[in-house]
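Just one protein chain is left out here, and the rest sit where they should.
And then chain A:
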Amino acid sequence: MERFSGLSLLRHALGGHQGWKPFWREPEPKAEYDAVIVGGGGHGMGAAYYLAKEHGLRNIAVLDKGWLGGGNTGRNTTIIRSNYLFPESAALYDHALKIWETLSQDLNYNTMFSPRGVLMLAHTVHDVQVFKRHVFANQAAGVDNEWLTAEECKAYCPALNISQNIRYPVVGGALQRRGGTARHDAVVWGYARAADAMGVDIIQNCAVTGIRRDASGAVEGVETERGFIRTKKVGVSAAGNTSVVMSMAGLRMPLESFPLQALVSEPVKPDFPCVVMSNTIHAYISQSDKGEMVIGAGTDAYTSYTQRGGLHIASHTLDAICELVPMYRRLRMLRNWGGIVDTTPDRSPIISKTPVKGLYVNCGWGTGGFKATPGSANLFAHTIAKDEPHPINAPFSLDRFVTGRFIDEAAAAAVAH
């Protein structure tokens, strides 16, 4: 792998930038691998990277039915934070946040992690009580989160309208300064480049169409669009399509898939210094380095695989954005799209073994799994390599729906990215 540095950039500049090589190979699938990851999003690609790097499994492949990162990884609004309520969640998301902080150096690839602060606005008495409970719980767990008054919110994010005569006035906010954003494509490309360098085969445009099991029920391999691939370990990291893939092994999942939308404006000069989220009025906004306002909307009411979503959902979010930052009324929107997010009943993810020997699943990240990408990938690799969960992901098992040991962020946070 060519190491990127200021010097390598200079050398390529002198060569007229003609000498850059593709970041990864395009190998033919082998007949057999030690492990196969289904889904080349950030979570799946990252899991392959950690399997190779930390567990010495190098004869492995990542299969994706489309292009790398073409799922939710390339469609999300990239909000990263770890201030979740329950200790299990805070530990999981903070594990990820700590990896984010050094990921670019680790991968020798600029993931553009930008800890610019994530401010969650409170608009009602209920919000204030819930947010303060989060702030105190986080502080007790060693995760940074602090309460700001409306005036302090405005000082942190001057574009905000904090006048008290709007429909849902800002009455304060919870700020996690270590939170922020990262470049979505760069994350999956960085993992892909580094994993490929360790021998991992990345096979795009290769949908998994079946999971073959032997007489004892254990995984024997996967059927794909490019033939059968033998393997004893399959890690499914297929986000919105997880139910479809798991049904190939006869498993019915506690998941429902919904469209979730985002949109970006035309690029403008730097104006919005941080990430602002509001669950109550359903709006999320930050500004990309290109200058676009990146806006996250809500999910549709019904399950769907269409990757678009209803226009009334996006326009509802724009109503909220225009009230929060009235001058953005004059921004033109450039693009709007949707991704399919897989949600669990308690709105916490699943990183787990399954009742099928050799089959592992990482799913249920719903509307908020980008922030967890490096942590989730790292723990999923551990679970696959050791055939048992890491202590951090042990509570996020599939069988919690049988035992009743929920991690009920649904009740704690409602929807949030």
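Please note the rule applied: contacts are C-beta pairs under 8 Å (C-beta built on N, C-alpha and C of every residue); 3 or more make two chains touch, one makes a residue touch a chain; residues count from 1.
What we mean here is this: contacts and distances are computed from a predicted model.
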item: Missing subunit (named according to UniProt) among the choices "Blue (type 1) copper domain-containing protein", "Sarcosine oxidase subunit delta", "1,2-phenylacetyl-CoA epoxidase subunit B" or "Putative FAD-linked oxidoreductase"; value: "Sarcosine oxidase subunit delta"
item: Option touching the unshown chain, where A:M1, A:M112, A:V244 or A:A410 are the choices; value: A:V244
item: Touching the absent chain when the full complex is considered, from A:T224, A:S304 or A:T317; value: A:S304
item: Touch residues of chain A, complete complex, unshown partner; value: 241, 243-244, 247, 252-257, 301-306, 310-312, 342, 345, 401-403
